[in-house]
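Missing here: one protein chain of the complex. Every other protein chain is in place.
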Amino acid sequence: MSVTSSDPRIAGARAAPKRGIRFSWSDPLFRAIIWQIVIVGIVVGIGWYLVHNTMQNLAARRIATGFDFLDRVAGIPIGESMIAYDSSVHTYGRALVIGVLNTLQVSVVGIILATIIGTLVGIGRLSSNWLLARLTAFYVEVIRDIPLLLQLLFWYTMLQGLPPPRQAWSIGDTAFLSNRGIKLPLLEWQTAYGFALLGLAAGIAATIWWSRRASRVQEQTGVRPSVWPVAIGGMVVLPLAIWALFGAPLVLDIPALRGFNFQGGGTISPEFSALLIGLVTYTAGFIAEIVRSGIQAVPNGQWEAARALGLRHGVILRQIILPQALRVIIPPMTSQYLNLTKNSSLAVAIGFQDIVSIANTTLNQTGQAIEVIAIIMAVYLTISLSISLFMNWYNARIALVER
Amino acid sequence: MTDATTAPRVRPPASVVGPWAWLRANLFKSWLSTATTLVLVYLIGRGLLGLIDWGFVNAVWGVPYNAQGVPDTASCHAAKGQGACWAIIADKYRLILFGRFPFDEQWRPAVAVVLFIALYVFSAIKGVWRKGIDSPLLRTAAAIAVVTVLATNVVGWLGGILGLPTVLGDILHLIDIVARYASGVLLLFVWPAIGVWVVVLSAIFVLMAGGVYGLSPVAVDSWGGLPITLILATFGLAFAFPLSILVALGRRSTQMPAVKMICVLYVELIRGVPLISVLFMASVMFPLFMPPGVNVDKLLRAQIAVILFAAAYLAEVVRGGLQALPKGQAEAADALGMTYWQKTGLIVLPQALRLVIPPLVNTFIGFFKDTSLVLIIGLFDLLTMGKIALSDPPWQAFPTEVYIVLALIYISFCFAMSKYSRGLERELNQARGR
Partner (left out) sequence: MNETATAPSPGRAAGLSTGKPIIEMDKVNKWFGALHVLRDITLSIAEGERVVICGPSGSGKSTLIRCINRLESHQEGRIIVDGTELTDDLRSLDTIRRDVGMVFQSFNLFPHLTILENCTLAPIWVRKMPKAEAEALAMRFLERVRIPEQAKKYPGQLSGGQQQRVAIARSLCMRPRVMLFDEPTSALDPEMIKEVLDTMIGLAESGMTMICVTHEMGFARQVADRVVFMDRGEVVESGTPDRMFGAPETDRLKMFLSQILRGH
């Protein structure tokens, strides 16, 4: 609150005087300070005791503390990596970065998929179709009652039970499903794609601009110009047209069976798939409940009032129901996103090399327990903090203003 | 109300009530609904039939054993894909449930499991959490006994580090045992439910560890299976809950910013990292934290990790309850001249905790499932035992069956608890609506 407010009560007001402290047990401030000194003292004492022991133990085991090991050559074989990596050349530092990238990759994809599936299931639970409502309820109940780790092990076993590459299930001989994972054709990069992507970006910008303009026009004239033609034109037609202008180049790197395995194409490893399937199906169960209770939290009276005002179904949903439901949904959704990210650490049990898995190997090889665990915690704290900051910002943006 | 009974009764038309009307309203309301119903009926029907075929009709229930006791799983391999091999469960269920506990003594973990379940059922009964005999004398005595137990253990532990004379240690041990019994009995009178928890958990510990009452001692290393899962979850809750209340109160403190900061740091730090990393910390770093020569066994280390982890989450649940309480309650207590602890213990906590029982149970369900993570640090819980059972060469090809049985065990525990918590929630909502 600013002091230069125009409130008449503040105009010409004096500021509040500061309060002193008396050194007596009956002064609550003094009492609070003593208590705090005692409690902080105990906590610091325990901390000091633990650190002291640790230093002694480390000295006895001749383990040098510090992060020097990050510069040593790792020698950890890593199956899948988003950046170049050679175990005989690259360092522990780089290996750990790959772990972080892998964690982020599976988390981001998982969050997107879990949100979509969870929302669908949550809406399904509210369906007027009895069978669909019961089936989704059953799914939500069962999936949430089984430990995620058990589900991951199950999915991993299932994927390993797929036929070997030679008998792989194929889709039109371009994509293959085998116990080595999913093989997909890869697009080979063409200059035209770059321009098409630029076109897409322009289209998105145009759509946003047009939709803002539409709102302004609606404010002034009462009639809202349609947005969808601009959206389709800018985001679909324009990129396609640019692509066609360049002669519609399309070169696919199709995987092919050579010997006992596939060559070429892109791979989604069974470890990644199992982790993703497990995380998504599990988290979707929780998200479904959040979505359901969020929608139900909007009182029926809101629907009735909006209908009584003569609003159409779509407008009611968009302008009345969703904004209110989102307010209920966002906070628990945030914690589900955080959970999914943290749960991705279970990758270590099925051999997907996320940060925990690579850090664990590093720990076993170097013995730098404290540093490695500190790194794991720092990574997750950073991710958690970023997600909650973003979600808090979003939540504050849509928050209901109450007195 | 009276109108309805005096008015002539007209039966509603069949289009409004009756099975046909129900079917039309719930399954064939529109063409979209009808299509959904048809597709789902087809899919569910096929799925169920396939499941029955696999799980029952074509399933193999038992296999022959050769002279060395090695099972001959040829019939299972023959049925693979068409039928389940339940023979693996018949062969391994004792290992999965009770781990490597001495075979002839496995009635002990079995009784422990029954005691755990009885404890859960008991805790869910309405009204058992009321206070018992309202006597300041008994209350004080119980408090002294509990504090004595804590004190003797802390002193004993410190003594172990500093090297206390044996005679003193023996005396401490004697005081400890007497105080333990006294606190159990006194608590039964003062606060029956807490007393029951103390007594039952002690009994479970004695059953598992043995060494007294003619029970042969069993080292913690040989404990395994379901009891480990239940121990980790239940002891975790029992110790994390009081801690979480203190942390939640600390976090809401307005007068003590330093304490508040410690609580916030603790809660956010723990909640920001995965349980795995806390477990790693317990298994790898904990030995470094201890003075040289002090060894804490793996189970206890994992247990401490679970307690610290659970307390942070429970603290947030409790804080939710504290926040939900109208400010007027604390003000009224203040106006009556109550001290902070009187206000908190008599007015705030009883109401706040009642509000948070449903989310508390849900959090507990979470921990119950999360205990399975100790697999990663090599503790023999239910899931680990399942994996160990699967490492036996003849059975390696049948993981699905084991996973399904494990899932069913977890589901039965979690489902019962979540049903209970939902019932409570409904009751609370009704009470609030009144």
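Brief remarks follow.
Note that the chains are named A and B in the order they appear, and that numbering of residues resets to 1 at the start of each chain.
Here, contacts are C-beta pairs under 8 Å (C-beta built on N, C-alpha and C of every residue); 3 or more make two chains touch, one makes a residue touch a chain.
Just so it is clear, the model here is predicted, and its values are computed rather than measured.
For the chain missing from the display, the contacting residue among A:Ser26, A:Ser88 or A:Ser226 is A:Ser26, taking the whole complex into account.
The omitted chain makes contact with just one of the residues B:Pro19, B:Pro217, B:Gly337 or B:Pro393: B:Gly337. In the full complex, chain A contacts the hidden chain through residues 1-3, 5, 7-10, 13-17, 19, 22, 24, 26-29, 31. Taking the whole complex into account, chain B touches the unshown chain at residues 134, 326, 328-329, 331-338, 342, 346-347, 350-351, 354, 431, 434.
We take it that only the chains that are shown with their structure count from here on.
Inter-chain spacing, taken between the CA centroids of chain A and chain B, is 28 Å. Across the complex, chain B meets chain A through its residues 25-27, 29, 33, 36-37, 40-41, 44, 255-259, 262, 269, 271-277, 280-281, 284-285, 287-292, 365, 369-370, 372-373, 375-376, 383, 387, 399-400, 403, 406-407, 410-411, 414-415, 418.
The touching residues of chain A, when paired with chain B in their complex, are 28-29, 32, 35-36, 39-40, 43, 50, 53-54, 56-58, 60, 127-132, 135, 141-142, 144-150, 153-154, 157-158, 338, 342-343, 345-346, 348-349, 356, 360, 363, 369-370, 373, 376-377, 380-381, 384-385.
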